[in-house]
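A single protein chain has been removed from this complex, and every other one stays in its place.
Chain naming follows the written order as A and B, and within any one chain the residues start at number 1.
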Amino acid sequence: MNGIRFRLNGKDTCYEGSAADRLLDVLRDEYDMKSVKCGCKEGECGACAVLIDGVLINSCCVAMGAVDSHEILTVEGYRETARFEALSKAFADLSAVQCGFCIPGMILAAEALLSKNAHPTEQEVRTALSGNICRCTGYNAIVNAVMNAAKEGDGLW
Amino acid sequence: MVNGYKPTTLQEAVEIKGRTDAIPYAGGTDLMVKNIPDAVYLFLNDIDELKQITQDDEYIHIGAAVTFTQALADDLVPPLMKEAISRIAAPAIRNAGTFGGNLGNASDKADSVLAGFALDARVRLVSVSGERNIPFDDFCVRRGVTNIGDDELIAEILLPKEKCALPYYYKKIGGRSALAISRVAFAGAYEVRDGVIQAISATVIGEGKFTRYREVEATLIGKKVDEVRANADEYAERFIEKMTFIRGRVSTEYRKVVVTNLFKDYLASLE
Partner (left out) sequence: MKEICRSVKKKDHDPKIEGRSVYVDDYNLSANGSKILCGRLLHSIYAKAKVLSVTVPELPEGYFWVDRNDVPGDNNVNIVLDDTPVFCRDTVEYIGESIGMIAGPDEKVVEELLKKVEVEYEELEPMLDLRNGKETFFDYHFGHGDVEKAFAEADKVYEEEFITGYQDQTYLEPQGMMAEPEEDGRMFVHGSLQCPYYVHGAVARALGTGPEGVHILQDVTGGGFGGKEDYPSILGCQVAVAAKKSGQPVRCVYHRREDLEFTPKRHPSLCKYKLAVKDGRVTAVDADIRFDAGAYSTLSAVVLQRGIIAAPGIYNIPNVNVTGKAVKTNTAPCGAYRGFGAPQTFFAIEMMMDHIAQDMGVDSIEFKQKHFVKQGDMTSTQGRYHFPVPIPAMLDEVDELCDLKRKHIEYSKPQSGRYRRGIGFSSIFHGAGFTGSGERDIIKATAKLRKYADGTVEVLASNGDIGQGVRTTFPKIVAHELNIPLEKVYYSHPDTARVPDSGPTVASRSLMTVGELLRRAAIKLRDIWEDGKEQEVEERYKQPDFMIPFYLDRFEGDAYPTYAWAVSAVEVEIDTYTGVVEILGAYGNFDVGTPVDYNIVVGQMEGGFLQGLGYASIEKMNYDAKGRIRNNSFTDYLVPTSMDVPNLVAKMHVEEYPGGPYGAKGAGELPLVAPPAAYLEAVEMALGGMKKHRLNAIPFSTEDVILELNKEVL
């Protein structure tokens, strides 16, 4: 019973490695969750953001022991949902995905916002995405896509 | 678990702290960046007692493992504190970062600590041999150093309710609009009755350390607010004279000028 038990994308699992290991590394290397990107490993870019109990967290700043008995969602799990579909369509409509590296984190940041606030203002969207650096888009397309998803996906959140 | 302890009660946590060198882990946001080799962590993030925001007659109690996001949604947390923590980094960091971590980390740029200083906050430290309840002033020694004992854990911070109710002034300047460490920040709370200053606090990020110049504050008490406002420059100068700006990434000149301006603005804004 020494392992770290948690739920990953709806499935129970147990991690037998060190409690000091970094969630980012464990998700990528042990669980093959490659949507979780490493941009800086210092909590300053959001590329590795995941949802822990529905809350947006940078997985580079989490040690495994902290997730014991918690529930983690990555894009690998989220992409099966209708909410994801709505966001994906809104992003596609505005060509908001350029290099793509920030996008999984960005999508989860959008979900974290919309799940608490289904009809955000632009300012609220910008605040919610402010820890997710995108160097390609200048953010307009992404912000507008999240606004559109909220509008079009009415009822999903 | 391997390389970690995950107690579910504070008592248990304190016992582990007393007998091991495990590093207290609350939110992880600063700790994990340090990349400490062969670290063994004492995980505090699932101890319910440390995640409560409560009040008694005198204090608002904020548990050491309360996250900034949690506090922002809680009606007990005073507006000055909320304003300060609402501009910490970005949502993912506010969702993980904690009051205990912010204080224990001994950074001279901790936004919640700044607000705490302005509000005469105290910290409750616990260990197997007992507990201490001390003001922030005594806890924060200098940048990188606190006077926490090897066997102690931060249990909670306490904000005096009478201070929490006061009008306040807050300003933060970072390098950009989000994801920004405070280059300079200012927090103050004050009480004016019948045009006379009854109580006042003023504290900054930017000097390179946290402190309160209580003797200078004391000279303002009993003064007419009109007079202080009218002579804000002069009164601000009394604070600035006391300050020693420690070298940092941002030039001393910048920090000094902005701190001065904010002091003036604060005193001029009293009402």
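Keep this in mind: a residue touches a chain if its C-beta (ideal position, glycine included) is under 8 Å from a C-beta of that chain, and two chains touch if they have at least 3 such contacts.
Model, not experiment: these values are computed from the prediction.
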*Touching the absent chain in the whole complex: find that residue among B:13, B:64 or B:179.*
B:179
*asked:* Touching the absent chain: which residues on chain A qualify?
replied: 28, 32-42, 44-45, 47, 74-76, 79, 87-88, 91-104, 107, 122-123, 125-127, 129-143
*asked:* List every residue of chain B that touches the chain not included in the displayed model.
replied: 90, 171, 173, 175-181, 183-184, 249-251, 253-254, 257-258, 261-262, 265
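Everything that follows uses one rule, which is that only the chains that are shown with their structure count from here on.
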*What is the distance, in whole Å, between the centres of chain A and chain B, each centre taken as the mean of its C-alpha atoms?*
30
*Mind pulling up the chain A residues that touch chain B in the complex?*
2-4, 16-20, 22, 41-44, 46, 49, 55-58, 60-66, 68-69, 109, 112, 127-128, 130-133
*Which of the residues in chain B come into contact with chain A in the complex?*
1-6, 25, 27-29, 31-33, 38-41, 43, 45-46, 69, 89-93, 95-96, 177-179
